[in-house]
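Notes follow once the structure below has been shown.
A single protein chain has been omitted; all remaining protein chains appear in their positions.
Order of writing sets the labels: A and B. Residues in every chain begin at 1.
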Amino acid sequence: MVNVLLASLIDGLLIGFVYGIAAMGLSLIFGVMDVVNLAHGPIIALGMFGVYLLFSLLGLNPFIALILVAVMGLLFGLVMYMTAVHRVIDAPPLSSLLATFAVNMMIIGIGTSLFTTSSYNVEYSLGTVTAGPINVTGTRLAASLIALLVTAALYWFLYYTRTGKYIRAVANNRSSAELMGIPSTRILALSFGIGTMLAAIAGGLIATIFPINILAGGSYELKSFVIVVMGGLGNPLGALIGGLILGLMEGVVPVFMKTTWVPVLEFMLFIIILLVRPQGILGAKE
Amino acid sequence: MSRKVMFVLGMLVIVALMLTACAPAPAAKTSGAEKTVTIGFTASQTGKYNVESSRQTNGLKMWVDDVNNAGGIKLSDGTVLKFATKFYDDESNKDRVQELYTRLATEDNANFLISPYSSGLTAAAAVIAEQYGKIMITTGAASDATYKQGYTLVYQAYTPASRYLTSSVDLLGSLDASAKKIAFVYENSKFSTSVVEAAKAYAEAQGYDVVLFEGYDPDTSDFNPFINKIQAASPDAIMGGGHFQDGSTFARQINEKNLPVKFISLLVAPPEPTFSELGDAAVGVAGPSQWEAAAKYSPEAAKAAGMDWLGLSSTEFAQKYEKAYGEAPSYHAAGGYAAGLLLQNAIQKADSIETAKVKAALDATNLMIFFGPLKFDTSADAHGLQVGHSMIVVQWQRDSSGKLVKQVVWPTSGATADPLYPIH
Partner (left out) sequence: MKLSRYPGLIIAVLLVVLVSLYPIITGSASARETVFTVLMSLALASSLNILLGYTGYVSFGHIVFFGLGGYVGFYTLTALHWHLLLAVLAGGAAAAGLAFALGKSILRLRGAYFALATIGVNEALRAFINNFEPFGGPVGMDMKFAIYNEYGGAMQALWIVYGGLIVITLGVIFTSYAVKKSKFGLGLMAIREDEDAAEVMGVMAPNAKTWAYVLSAIFPGLIGVLFFFKNGNIEPGDAFRLHLSIELIVMVMLGGQGTVLGPIVGGAAYQQLRKTLLTSPLFKNIQLAVAGFLLLIIVLFIPSGAVGWLRSRFATMRRVLE
């Protein structure tokens, strides 16, 4: 029993880091511009296929490929912001929800015609690390480590660089930030780009652990909703905590009851937190 | 890379086929009237079933081409029957299945229907087939429940879900009398759940101890929680799975976690040729299959069993299919072709395409084809349920040169290799 619990804890914790980074982008975008990006899942899927294609066509190491995927994720976000989001940024929430969902449909539509819905694998292994009852694959360890590094980098960027401070200023109060001479459109576009970049990185990391398909981003998008609500909508660092909580739940709850009850608990918790503490466990954007 | 090339080639072939299908049929004036029989169905050209469904469609179309190239079916009154297909995309979901089948049955005047892929879509289509008095041969639809709702015109080509894993239990019993603990971990879907519920009852009746019985959501990609649980239950065998994607992921993660287990039998994924991409994780994984290219059903075997024989041999089918579509056929493709043969046999016996006569012929079916023996339940509570066909069990093994090969390990009469046991 202790062994199972220990193994489940470790597994849950490791996958929690990856969940956290998947949700971080969603949270950042919401925090800065009150937009729920419904194309989040498909962008995660694009990140997966980015790493897959670079690895299988060019033979790039998947963790090197991740850098390229991150850059592409950033560019994609900038383009998406300027074409699809900027016009509806001040409209009622429905408009931005639908605009981003339209992008979702386009990515899935084109992606399905290119890759079908079959699954692909990044055939890359770093072996398995064994310690007593615990077996952990190397790629999973590496992915969690990178997720942690990216979170640290994001924290540094938001709190210790001028641009990062601009982003936080715009998130706090856009009109006063504009009065201070902060170029809000550029900052909004950049934040959106960073948000999609994080999603793409998350996708790339997932591709090294799990098989991928073009629809696979969808379930991470749903998980991300739960995570951002737990961590506080608009609080990107809270997303890491939310991710860890979700990961632990998925790891440990099955030890005590049927695994199919996990989503019931997850979504119940999600609704309850929304009702009781909508600012999240850690508090919403500061 | 070769998979991409094959994919492109496959698509080209499909496009070519579509073009030929669109071209006006040459009005060959033979002696006796020629009549075109329309076979209607929906295919999942988009959505989650698109891979399996297109293979099924390919198999069926190959049958249509074969029977037409052989001059069609000649009836005793001199009429020559040629076949044509009419199909729509059901997008892998139920919303429009009934609309499309109604259109096939009424507007397109389809003479016979073939089911969509998957038990869920088939259940919706069956209502329409029965209602418009059209015979529907189902393939890729294994759930028993559909055949227990009182339909009289729906006939199943596949071995039903309730007998999918029972042969794996038998195989385990023949290998190791001391292995008594089985863990069932399966996809929470209509098909897989019906399979494991029947298998669990069967295993328990045989004196097995079911130490774990749990479902997972269809889009699960992380099986570690299950594997940790399995490890705690320390079973001798793992059975379950669901469809290709989750099944292959499950097998991969069992391997990554070095789970000590003697026997693994998973649904749907192991018979697929692409399962070998798992490498080491595939070694030893067994699974039930509706059909394998190595299956040795022959006219002689049919004669010995007192059954009729029709059509080509397994090797011929595999070669033809590979030539046409650039990939080795999976059992979905074979199922599509088998559905066609079932109709062909019934029409020949009935010497007519009238529903009542063909139905009588289908009820009396006692046929062996490359796909195996086929026979239907004709009782009122389970009319149309497949009772003749049974599953074979395949297992991935390394041959002497270290290459992964899919071997038939059960039934012993048709085995191509001895089972690898225990895996660990």
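Everything that follows uses one rule, which is that a residue touches a chain if its C-beta (ideal position, glycine included) is under 8 Å from a C-beta of that chain, and two chains touch if they have at least 3 such contacts.
Because the structure is a prediction, the values reported are computed rather than measured.
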Listed residues B:49, B:63, B:112 or B:151, member touching the removed chain: B:151
Selected residue (touches chain absent from view) among B:38, B:68 or B:188: B:188
Hidden-chain contact residue, picked from the options A:58, A:149, A:180 or A:264: A:264
Residue ranges of chain A at the interface with the undisplayed chain: 30, 34, 36, 84, 87-88, 91-95, 97-99, 101-110, 112-113, 222, 225-226, 229, 233, 258, 260-261, 263-264, 267-268, 270-271, 274-275, 278
Chain B, residues in touch with the chain not shown (by the definition above): 45-46, 88-89, 91, 93-96, 98-99, 102-103, 105-107, 120, 123-124, 126-127, 130-132, 143, 145-146, 148-151, 188-190, 193-194, 215, 217-218
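Everything below uses one rule, namely that only the chains that are shown with their structure count from here on.
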Intercentroid distance (Cα basis), chain B paired with chain A, Å: 38
Touching residues on chain B, where the partner in the complex is chain A: 46-48, 50-51, 188, 214-217, 219, 221-222, 224-226, 228-229, 231-232, 244-245, 248-249, 252, 256-258, 277, 279
Chain B partner contacts - residues on chain A that touch it in the complex: 1, 3-4, 7-8, 11-12, 15, 112, 116-119, 121, 123, 128, 130, 133, 135, 137, 206, 210-211, 213, 215-216, 218-219, 250-251, 254-255, 258-260, 263
